[in-house]
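Removed: one protein chain of the complex. Kept in place: all other protein chains.
Chain lettering (A and B) follows the sequence in which the chains are written, and residue indices restart at 1 in each chain.
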Amino acid sequence: MKIRTASTGMVMVVVLAFACVVLPLLLPFDPLEIDLHHRFLPPLSGSHVLGTDEIGRDTLVRLLVGARTSLLIGLSAMALSTLTGCLTGGLTGFYGGWTRRVLMRIVDSVLCFPTIFLLLTLASFGQPGALTIVGIVSLVAWMEVSRVVDGQVRALRGREFVVAVEAMGASAAHMLLRELLPNITGAIIVVSTLNVARAILMEAYVSYLGNGIQPPQPSLGAMLNDAQEYLRPDPWLAILPGLVIAVAVIGLNFIGDGLRVAVDPRQGRRA
Amino acid sequence: MTDTFVSRLARMVVTLAIVSVTGFLLLHLAPGDPLAQFALSPGMTETQLGMIRHQMGLDVPLPVQYLVWVKGLLFGDWGRSFRDHQPVLTIIFGHLGATLELAGTASLLATWAGASMGVYGAFRQGSRGDTMMTILSVVLLSIPTFWFGLVFISLFSVRLGWLPSGNIHTVGGAFSPGDYLRHLFLPAIVLALGSTAIWSRYTRNAVAEVLGQDYIRTARAKGLSPRRIRYRHVLRNALLPMITLAGLQFPTLLSGALVTETVFTWPGIGRLFLDSLEYRDYPVAMGILMFSAVLATFGSILTDALYAVADPRLRVSRQ
């Protein structure tokens, strides 16, 4: 059952990624091209497969380009937060003591802020845009990775093979990079996959609340923000971006959950 | 026990201190100026702006501003809004009721629905129903709540006209419970969806965990009825981890409330926070931040207390 959901997730993500890279090149529309003669077209009207928005832009192209942005943001934020998380979690798990206590205090405090509060406050710093979002999402997301890596490293620390390597006089860096991290890549991959999903969701929230990707550039969250004014004439404008988000995030979550089972069968059977 | 309590309290103070410093720094260092709103008014001179700046206490160095603010905070004077000069606490309490009603209703709904789903799944592990519940939880957690808000509004308000699309009661109408409930319905459900999924997953794991324990096998070996085993033995034990989740849900619900209030123009704390961010109304934004941080830490302390009451193992170690 888990294996099947994982491969379903994989298919969803791959198809979506492929579509949003290739299709925009094939479609005869530009995501920013305004056509006031064809506004609010419903889906399946002529060449506009999914219709048009309030100023006649092609919905399909905008969705695909928006999804591409979302996936890229998700992946970059994941890379950044995984790096930060591995570094901090690795160090605290390895050295323990004060480093660990300080870091965990910070993590606890940050978790005290409701996520959206944090995202919005952080968003008011940089110029709104893709890079800023990557930054703020990773600032929020690294803690999860850090906690997982910290826990795993601490658990492995006392195991024979690590103790043996240490007894042979290996340096801390060698032990961390050569002995410990390779043994927990599985766990890291799982959190990272789930983090891509979370990052895409966070982008959607921030852009929806007006602090993310700015118009006219399409983004799934921003499209939803636009759409809420036009629920009466054209509910499709709201429905479609949500579905695309759903496909991406559900797919990634399925992959993550499936991988979790592969990495830790005991937990998988319970979950 | 007293020892852990004191150290808990100490940790809580440290946490709140970190929250206050970070929050303060973030807000004040962020680009944007609270005086922007005044600068636009016609005939505003540089001198006048300076006076306003002085009155707002923004003309002293940041650390001094922070200390002044913290001192006020500790003595119950949380400052005044830059926008309408009302005391911050008055403003917060003015909006708090609406948020609590919304979040309270939503968390009741979510706990009930999610826990039922989780228990159902755990008792039928691997069944089709269980699989459906698991997939449903993933789906609910994978879609931003505001999307459900938009879709529900477009369906129930715009298309069908059954329910209002926003506000806490009909504008200009007299207050009536029926009218209020009709307005509460959609936002409460939308806010509940995400937590329902979390509750469902969590409950399922908690119950499944208990079901695998040796003492459940003992209960079966005693010939007890399935009903008794389910309520006395399984759920009693699964309740403990669920108390923890209840405590942890607070920040999540508040985040959700912020978005839901935006979608449904619900006059609560969340929208107030968004507005205060937009206008750089530092005292109000910081007030809400601290308020929610305090509530969240109290939530976790309350959770521990409840846990200690509910778990005989802890009660014992205290003796």
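Here is the rule we use: contacts are C-beta pairs under 8 Å (C-beta built on N, C-alpha and C of every residue); 3 or more make two chains touch, one makes a residue touch a chain.
To be clear about the criterion, contacts and distances are computed from a predicted model.
Engineer: Any idea which of "ABC transporter ATP-binding protein", "GMC family oxidoreductase", "Iron-sulfur cluster assembly ATPase protein SufC" or "Alpha-ketoacid dehydrogenase subunit beta" UniProt assigns to the chain that's been left out?
Structural biologist: "ABC transporter ATP-binding protein"
Engineer: Could you tell me which displayed chains border the chain that was left out of the figure?
Structural biologist: B
Engineer: Which of these, B:L40, B:L160, B:A174 or B:A221, touches the one chain of the complex that we don't see?
Structural biologist: B:A221
Engineer: Given the contact definition stated above, which residue among B:D179, B:E209 or B:D311 touches the chain not shown here?
Structural biologist: B:D311
Engineer: Which residue from B:H183, B:R201 or B:H233 sits in contact with the chain not drawn here?
Structural biologist: Candidates B:H183, B:R201 or B:H233; residue touching the omitted chain: B:H233.
Engineer: Who touches the missing chain here, B:S7, B:Q55 or B:Q213?
Structural biologist: Checking the options B:S7, B:Q55 or B:Q213, the one contacting the hidden chain is B:Q213.
Engineer: If the hidden chain were put back, which residues of subunit B would touch it?
Structural biologist: Where subunit B meets the chain not shown: residues 126, 213-215, 217-225, 228, 232-233, 236-237, 240, 310-313, 315-317.
One rule holds for everything that comes next: only the chains that are shown with their structure count from here on.
Engineer: Between subunit A and subunit B, what is the gap in Å from one C-alpha centre to the other?
Structural biologist: Subunit A and subunit B have C-alpha centres separated by 23 Å.
Engineer: Quick one: in the complex, what on subunit A touches subunit B?
Structural biologist: Where subunit A meets subunit B, its residues are 1, 5, 105-106, 108-117, 120-122, 124-125, 197, 201, 204-205, 208-209, 221, 224, 227-228, 231-232, 235, 238-239, 241-242, 245-246, 249-250, 253-254, 257, 270-271.
Engineer: If you look only at subunit B, which of its residues touch subunit A in the complex?
Structural biologist: 11, 14-15, 18-19, 22-23, 26-27, 29-32, 126, 131, 135, 138-139, 141-144, 146-147, 150-151, 153-155, 158-159, 205, 208-209, 212, 251-252, 254-255, 258-259, 262-263, 273-274, 277, 285, 288-289, 292-293, 296-297
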